[in-house]
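Apart from one protein chain that is not included, each protein chain of the complex appears where it belongs.
Chain lettering (A and B) follows the sequence in which the chains are written, and residue indices restart at 1 in each chain.
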Amino acid sequence: MPLPLYYFLTITAVNLLMSWALYLPYRMGHLHFIVVANMAISGYTAAFMVLSLQLPFWLALLAGFLLGALVGYIVALFIGDAPTFAVVIVGFTFIYITRTVIENTSAVGGTMGLFGLPNVGGSPAAHRWTILAILYGLVFLVGFLIHRFDRSQLGRAASAVFIDKDLTASLGIDIKKMGILLQTFSCTLAGGCGVLYGFIYKSFHLDYFTFHVIGILMTVIFVGGYTTLWGTVLAAPVLYGVPLLFPPEIASWRIVIYGALLILVLVLKPEGFITTRFVHTIGSYWSRKRRQPTLPNRRKENL
Amino acid sequence: MEVFIAQVINGLALGSIYVLLVTGFNLLLLVAMIIHFAYPQVVVFSMYIIWLVLGLTGNNLLLGALAGIASSILLNLISAPLFQKVMEKRAEVDINTTMVLSMGIGMIITDVLSHGFNKGHPIAFPETLAGGEAILRVGLISVLPGQVFSLVVGVVAVSSFFLLLYKTRPGRAFRAIAEDPNGARLVGIPLLRTGLESYALSGLLGGIIALLLSVLLGSASPGLGEQVAHKVLAVSIIAGLGNLVGGLVVGLFLGILEAIVQGYISGTWSNVIAFVVMLVIILAKPNGLFGLKL
Partner (left out) sequence: MKARLIVAGVLASMLFAAGPGLAQQPVAVNEWQVPFLNCLTGPIASIGAYLQWGAERAAADINQAGGIAGKPVKVTGIDTANDPQKGTVEMARIVKDGLVALGPVPEPVIMAAMPIAVENEMVSMTATTSYEYANKFFPWTVSWFPPISKRLPPVVEAWAKQFSDMKQVVQFIEPYGAWPGMAEAHVPGLKAAGVKVLSPIEVPSDAVTFGPLVVKALDQKPDGIIFACNAEKIAKIVKELKGRGWQKMNHLLVFNSGDDAALYTIGGEDINGVQVYNFINPGLDTPRWNAFKNAYMKDHNGMVPPSLSTHYYDALFMIKEAIEKTGVTGDPKKLKEERKKIADYCANVKDFQGLMFKWDMKDGVPTNKPLYIFEIESGKKKFVREVRPQ
């Protein structure tokens, strides 16, 4: 596989998974920025396990997921049903805490970062295929789960919370439990992504996990569409890949283009390019096409 | 004791920066129901315009100030229809949509500044604007004219806007169109004109803040807005969204807290400690210490 394609596919997968990690709590209206901190916490922990403790990658990956889940669950106990503002502040706080702790911990490289993560699977080619397989396995698994969630009673309840939290509570829906569930899942996913992200680069540096990442993920969700998972499936590869094809003179204005695109979409199509209605329309169209293929022949027979 | 007093004064100086930015932020919230996350970037843009005009006019302070105010008003008026379009179906503040929209605006401003001004290098304001001997110096205690001026203007701005918004007719009109445009129209408030006036007012404040920050900081860089944006949002949330007096108190408190932590504990942990304190407050009082004023 060509190397540029490998990096494009893997980084797109991470961006997609992380966008989903933000998408899930946002179904209830929570901007759960703590997922960026989770990436860093789990990523650095896994790297430490592999480099310093000589533990296998698979164990480190599992630990990354579990650590993400643990952090997400504990925090969610406090903010599962908190107002959006509180959730935003929690996210910022954890990002600052994580960065400062890592900066001051020489065991994980401190400000220098961690180098020389080994290949998973022995050779560079095996490493690449393994990471790619894990990432796209996750994409399909998580995508399936979110798809099922969106069509379930839970998903409808989340949508109701997004629209009117008080009314939803009065209908007997336990908002806190739902918040805990979504936030924990989101943090679990982010933890695993953090580990995989570092193994793509075979290194960890604090600047991989900055507030800048929030900007990218928000753009993916809001431009792609935040009412359905398909929005991010479209936006993640396009927003990452298209600027790579720009000529240098235009590529240098990439951030301005992202910002302008974000504004345009919010103003003209606030729910993003891919909305629930659009997905239903496509779904109905395909169903109709499959059900009625022989209409013209029947008319001839009647005559 | 001398060190403690010096740090408190430093904290007040830092806090006055937060107070100024939070006041402008809260004003937009009160008159337009907007969470303008990129408000600090708008102010920094105005600082750059002031610098540019000062350079072109041989340090003419009046022209520089007017240019800064004009640019801030213009940016606000340009972004007004974008926010209004996004807000038109909602009767209450929508942190998500307006925050994301303002993030987009912030991304554009920061990138334009790093591309198009001074080849991306930080800018420095002339000594005549930014300088000045300390008006009080006793050992480590030092008080600069700019610090006093910023703090005083911050307090005056909060008081003035409080009076304007809550005790005058135009102020009530601004709040009315923000909270209930249809109701405001019914009682005869001209929506377009009042809306534009409210945006222009916050632009005016933004320009004044830009000028004060130019005096206080003496320099600016493209990333300056982003550096303070999180804290400005946090202060506003902790104080209570739209609460002008709360923003003043919490802004100064945050400045003093940061100064004390940097002075007695550690510089790199100051953000962590500040945010943890704010986190504890917001979990205990989700509507802010002083309550929402929307």
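For this structure, a couple of remarks:
Here, a residue touches a chain if its C-beta (ideal position, glycine included) is under 8 Å from a C-beta of that chain, and two chains touch if they have at least 3 such contacts.
Here the structure is a predicted model, which means the values were calculated and not measured.
Considering the full assembly, A:110 is the residue among A:56, A:110, A:137 or A:283 that touches the omitted chain.
Contacts to the hidden chain, counted on chain A, fall at residues 2-4, 6-8, 11, 15, 103-104, 110-113, 115-116, 124, 200-208, 212, 240, 243-244, 248, 251-255. Residues touching the missing chain, restricted to chain B, are 3, 6-7, 9-11, 13-14, 17, 111, 114-115, 118-124, 127, 134, 137, 140, 142, 144, 216-219, 221-224, 227-228, 258-260, 262-264, 266-268, 270-271 (touch as defined at the top).
The rule is short, and it goes like this: only the chains that are shown with their structure count from here on.
Centres computed as Cα averages put chain A at a distance of 32 Å from chain B.
Only residues 82, 85-86, 95-97, 99-101, 103-108, 110-112, 115, 226, 230, 233-234, 237-238, 241, 268-269, 271-272, 275-276, 278-279, 282-283, 286-287 of chain B touch chain A when the two sit together in their complex.
Against chain B, the residues of chain A that register as touching in their complex are 26, 29, 31, 78-79, 82-86, 88-90, 92-93, 96-97, 100, 103-104, 211, 215, 218-219, 222, 252-253, 255-256, 258-260, 262-263, 266-267, 270.
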